[in-house]
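Could you have a look at this structure, given as structure tokens, before my questions?
Left out: one protein chain. Kept in place: all the others.
Residue numbering begins at 1 within each chain, and the chains themselves are lettered A and B in the order written.
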Amino acid sequence: MLSVRDLRTQFFTRDGVVRAVDGLSFDVNKGETLGIVGESGCGKSVSALSVMRLIPEDAGRIVDGSVKFEGTELTALSERGMRAIRGNRISMIFQEPMTSLNPVLTVGEQIAESLRIHQKLPRRAAWDRAVEMLSVVHIADPGRRAGEYPHQLSGGMRQRVMIAIALACKPQVLIADEPTTALDVTIQAQILQLMLELKERLGTAIVLITHDLGVIAETAQRAIVMYAGRKVEEASVAELFRNPLHPYTRGLMNSIPRRTAAGRRSNIRGRLQEISGIVPSLREEITGCAFAPRCGFALERCRLERPALEPHGPQHLAACWEVARVAAAPR
Amino acid sequence: MTAATLDAVVAAGPRKFDWVRRNPTIVIGSAILALFVVLALVAPWIANDPLSFDPLNRLKRPSSEFWFGTDQFGRDVYSRVVYGTRISLIVGASVAVIATAIGLVVGVLCGYYRRVDDIVMRVMDGLMAIPAILLAIALITLMKASLLIVIIAISIPEIPRVVRLVRSVVLTVRGLPYIEAAVASGTRGRIIMTRHILPTTVAPLIVQATYVCASAILIEAGLSFLGAGTPPEIPSWGNVISLGRAYFQISPWIIFFPGLMLAIAVLAINLVGDGLRDTLDPRIARRM
Partner (left out) sequence: MTAYILRRLLATIPVMVVVALFVFLLLHLTPGDPAAVIAGDDASPLDIEGVRRKLGLDRPLWEQFGIYVSNLLRGDLGTSIFSNLPVLTLVKQRLEPSLVLALSTLVLATAFAVPMGVLAAWKARTLIDRVVMGFSVLGFAVPVFLIGYLLIYIFAIELRWLPVQGYKPLALGIGETARSIALPAFALSMVYMALIARITRASMLEVLSQDYIRTAHAKGVAAVAVLLHHALKNAAVPIVTVIGIGLTLLISGVVITETVFNIPGLGRLTVDAILKRDYPIIQGLIILFAGVKVLANLLIDISYVFFDPRIRY
């Protein structure tokens, strides 16, 4: 349904060109939940913004690649055409519910606006639907709440409102960029639960972007791992956790503090595992594998040739020249 | 130029001109301002007596003999405008210095002593509610006209804004941890004020001083225009324009030339102020 091929997005700063997304490809199928995992700065948010064509023109642009949505090439679409899709057939919610809602408009108004623009509903009908959406996202007393302003709501409630806005027009895809990162842990669970429930109800596919592996484990069916603007691994979530192939993915998994369990190394008494080194600067062209400088398994080939994404298992892709060695090493 | 010095210039070159290119406003503004200062200084050598009457040459159009034309008394407008530069610059600079000095002292005291602050800020609010020109007019009405009175009268309405600025800087700096440390270690108030707080006020103060200067020049011109400013014997730009009012329809140059000089001078000063502000980047102080 949504098909991204070889996407490249670059930002033009005074100190050089930043290659934020460097040849990314992935698919989103109808009704599934795809997770995009990676640390800060790996390009996951930028890819989402690129799909939505929300990158400010004076900051950067999509320099190459294709984004096909239900047959339409989004990168070639006019701004007008794109506007008809945003919030209507592909929606996006953001990380900071505190600042993502307009403080001077009522919550109901912000939901109703979507409905008026895309479904051409008259004022009254749009407002009623907005109130309905508020109850769909489990906000108590929706009639009253709709007339309130964002600052009168808690963080969790604001994120529910964001979800209500995003799903009001029943889009085919919902892109959620770190939707729970800014929320308390208990609220996190509620929001994720809500998103899954609505997915079931409306049949919306969800692209869940996060740096939190735990969230992926709980919510996503498939996941891709990104590093330095590239996809380095892709698999079903179960497979990914059971058998991480790429050294970076392994590193991520190992960084999670774990309790002792029979047969597993305890890292609660020793030092936490870390991935040594730092993320490469995206200002320079990266030759070879982006992870090579930090990889314990790196060989000469890794530094010269960018590894291609190869299937190494059932529906399991990884971009690494030394997969076999990596898989053989102890976790 | 020897090869060695050329190398040295080239080596130092890019950095110097980079600054110029990145800050065109300061350079242009300062250049124009410098020109005005020069004009004021060499006035006696490049212009005739601004006060000499020449009834035979009344209201002559600008020509090669009278560059800016003549007024209704036959006076050479060009000379009057050149001498007027002196008045404007003197007024501008004096007001800037006076208002800044007084504003600094009052502002620091306000920022530092709460009780002083409460009373003085009320007074400042009151002063700021009065239109500047009217305040100056009130003062001037009560005293014999002279340049000094004009300067004082213009300084007074400019003080509140400086006080506000200094006060906000002081209040911001006071809250910073290193001031707390100084107080805790027993440093006396006066020393804290001079050594720690005062230096931070310098940059925004200089920027504000340029704006005060520009504002003062405009106000002086306005006052003279209304007849409440510089005594008519002294040829300030405002006076020249004021006297030219009656003959505007037949001799517009009497108004336009001094007006143009005024606009360019104020523009230059504003450019310098804007440029200084951008360069000095006062992160702590807020503009009023």
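Here is the rule we go by: contacts are C-beta pairs under 8 Å (C-beta built on N, C-alpha and C of every residue); 3 or more make two chains touch, one makes a residue touch a chain.
All values reported here derive from a predicted model rather than from experimental measurement.
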Of the residues listed, B:L33, B:C110 or B:I133, which one is in contact with the missing chain? B:I133
Kindly state which of the options A:T9, A:T33, A:S50 or A:S91 is in contact with the chain not pictured. A:S91
Name, in rising order, the residues on subunit A that touch the hidden chain in the full complex. 52, 54, 58, 83-88, 91-92, 94, 96, 99-105, 113-114, 117-118, 149, 151, 162, 165
Can you list where subunit B touches the absent chain? 122-123, 125-135, 137-144, 214, 218, 221-222, 225-228, 241, 245, 248-249, 252, 255-256, 259-260, 262-264, 266-267, 270-271, 274
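One rule holds for everything that comes next: only the chains that are shown with their structure count from here on.
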Chain centres from averaged Cα atoms put subunit A and subunit B apart, in whole Å, by 56
